[in-house]
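All protein chains of the complex are present and in place, except for one that has been dropped.
Chain naming follows the written order as A, B and C, and within any one chain the residues start at number 1.
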């Protein structure tokens, strides 16, 4: 159930405070140059350290376990590990019985009958997205002529990111944001009309990233207020290039040769240091909870490379499915 | 590629102007009462006829071909057919070479090397959602204690639906809308953390419906402007009921026992009777296109039962996956 | 669960005595010529009529419902129906409570809590393989340079098929047989080392045909008595052609460029007219059962085109998966 894709299959594993976490990638073509260096740039963009991100420091060095030989993919499954070194599990012991509002603590406890690893958020930790970013690096290599760029549009409702972060630090509260992703160089014809539309596959991949609560393609929610004559994108030539791009590069679930454009909403990190009132399973009362531990104030800052990775994974799989012709 | 689901599998087939279209449903439990009567209500809600919908009239009578015996599901695949009777294929002959803006005509032509059935939109027609609604009826029966309701929030930016439709009729233009779906009675624990989150599965199913361009869960895009202390839903009791429902009933991809709430944006129908300028493959020029044929002015009016169906299909599959425990 | 394949997906549906049975094929490339004529030859080979086959006569005319336009595949799902006309359901009413030895009656009753359609064997009938043969016709078209031929090696332990059938008719008993399938023109490199080996996929498809109880590739069970020096196939040239073909064209799960060769064992039809003693759920005793109805004496006679179809389906899917490179 932690697997994505039909041909290019990605399986994420690991917990925030376990031995290691990582990813197993099946279905990669053989002969693609791939070394541990290739992961550095995207992993660095995902890393904490900037103002507003968690003080937990991890090296996040990828270790390639399988699937690479003489610096190239072999066609066999590629497994990449990230060791966990800087774990402080005692921080989390109280949260099993006093689940954090806005976090998966409660739902996970019920779903897994209390057997879930709750230290550091366990398998629900944002740290598990390391594997996603690693798989995205491989997917981007496969999609060689396709360029995927995600960037922050706004934080806490403001385009002045610096001041929004400073305000959050002062008020000890967390804030959300909006990320936009633009994909250039997509060939026409990716996607399948029902159930595997480009929107279906990108959104399925993107909604596996913790904290995403909305996605819109092209003009997005604004289309609801437009007329057909405003919203339709006139086609200008045989390559399908359109005057406007309200469709976000997708018609009928199929890429139409224009840039794929979408935006996602990232919620504020649920773990805040302000006191909150929530149910305690031990005392059976609603009680004040003060969350200890190290947390991001604004997870949106670290999300862009993860959005790119999810997008790359979805498109790599669709592009392999498309090759059946 | 036109298949959705891991255990409860739905495959949609057919074209707007072919012999018939329908759905094949695999993985249904045995012993569920199911007759052709059960489909009437949802199919009627999807049907045209109201102001703003297409003048094409079809009986849309479901014919159960397999999987039912003595009025109950047998556990074998359920196939349901809808005959096409009222087809006017000559209306569409020009559109292959002069693709409609905002429609899948261009992308389909390229994807399928010109072999796609372009009459009536072929497999990209909204009519193909008949199969989706039929599968949704079966899924709703499986989810017996879960209630799914989708309704129109606004049309053309207005909550006065009647006047928005009248305005569209006058201007011969089409309009979009926003639909909200609320799911009550969802048990805690549906969904899987990575790649099969409740949001992933619902959005993958919903984005297979033509014309949907955005989806947001709970507070949705508004979360980007909220702080953690505003957005977090305090848990009030051992059943996980929360004071607010900004999460839309889902944390970490898992249902949390509260109502699942989401909204989708429906674009205005691309087929409008106003003249448009778009590329013509025959003349190799951008030329005026006047679309003939019968079309909806506001497809959003017919979308609610389809949204419910997509949601039911996604939840039925997740609920069967969950039974592994 | 009645679906086979990753890219080229086949779903079989229908019951022996229902309205119709058929198949829905997803993932076919666009532009393949396909008409109802193309099905005639293989369906005729599967048909009853010869000595030793059931007296039930059906036209077995395929009706293409979707996925074909102007005589070519469109890339959308292809659905093919076969109407059931000549059904005599009253013959089967006793068998629900007095399950036939060697048949699926008992297992189906328990699996589906008694809701299975037991008339004519329901979804377990050999008649459901019509859909398999139809899908095989499409698969063979996709595999255009690959030739698949299955033939009877022996019936009832004898290579004199005529006399074996006559003996069975005289003794009112049924008999089994062995079928060999040879696939010529397979490119090197089909199959995936773990879990999707050529043997895995062919055997998974073949064991969905009722009555198959064994499969062996190349030298098959005889390899257990050979030494490595006897069994190894020396490679003679850069195309991988080998002196012998004990591997049956497959090494490490991957096609090696030689003919794929395998044999299957077909059991004698369980429905015989001789009296048998078996448990009766109504009387709760082991009692004599006399099976009425029309049955094959030797189903193996009709199996070759079904084996070819299962093989073609498995290879078509593997060949599309392989195109990812």
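The rule we apply is simple: a residue touches a chain if its C-beta (ideal position, glycine included) is under 8 Å from a C-beta of that chain, and two chains touch if they have at least 3 such contacts.
Just so you know, these numbers come straight off a predicted model, no measurement behind them.
Of the candidate positions C:76, C:104 or C:312, contact with the unshown chain belongs to C:104. Here one chain is not drawn; of C:17, C:47, C:72 or C:123, the residue touching it is C:123. Contact with the omitted chain, checked across C:254, C:301 or C:315, is made by C:254.
Summary of contacts with the chain left out: across A:30, A:44, A:238 or A:290, the touching residue is A:30. Mapped onto chain B, the footprint of the missing chain covers residues 6-8, 27, 29-30, 75-76, 193, 320-321, 323-325. Against the chain not displayed here, chain A makes contact via residues 1-3, 7, 9, 11-15, 18-22, 24, 26-27, 30-31, 63-67, 69, 72-79, 81, 111-113, 115-117, 119, 122-123.
Looking at chain C, the residues touching the absent chain are 1-4, 10, 12, 99-104, 106-108, 110-111, 113, 123-124, 128, 132, 154, 156-157, 168, 171, 173-178, 188-189, 192-197, 199-201, 203-205, 207-208, 210, 212-238, 240, 242, 246-248, 250-257, 265-272, 274, 276-279, 281, 284, 286, 300, 321-322, 325.
The working rule: only the chains that are shown with their structure count from here on.
The mean-CA centres of chain A and chain B are about 25 angstrom from one another, to the nearest whole unit. Averaging Cα coordinates per chain places chain B and chain C 36 Å apart.
Taken residue by residue, chain C touches two or more other chains at 7, 27, 30, 75-76, whereas all remaining positions touch fewer.
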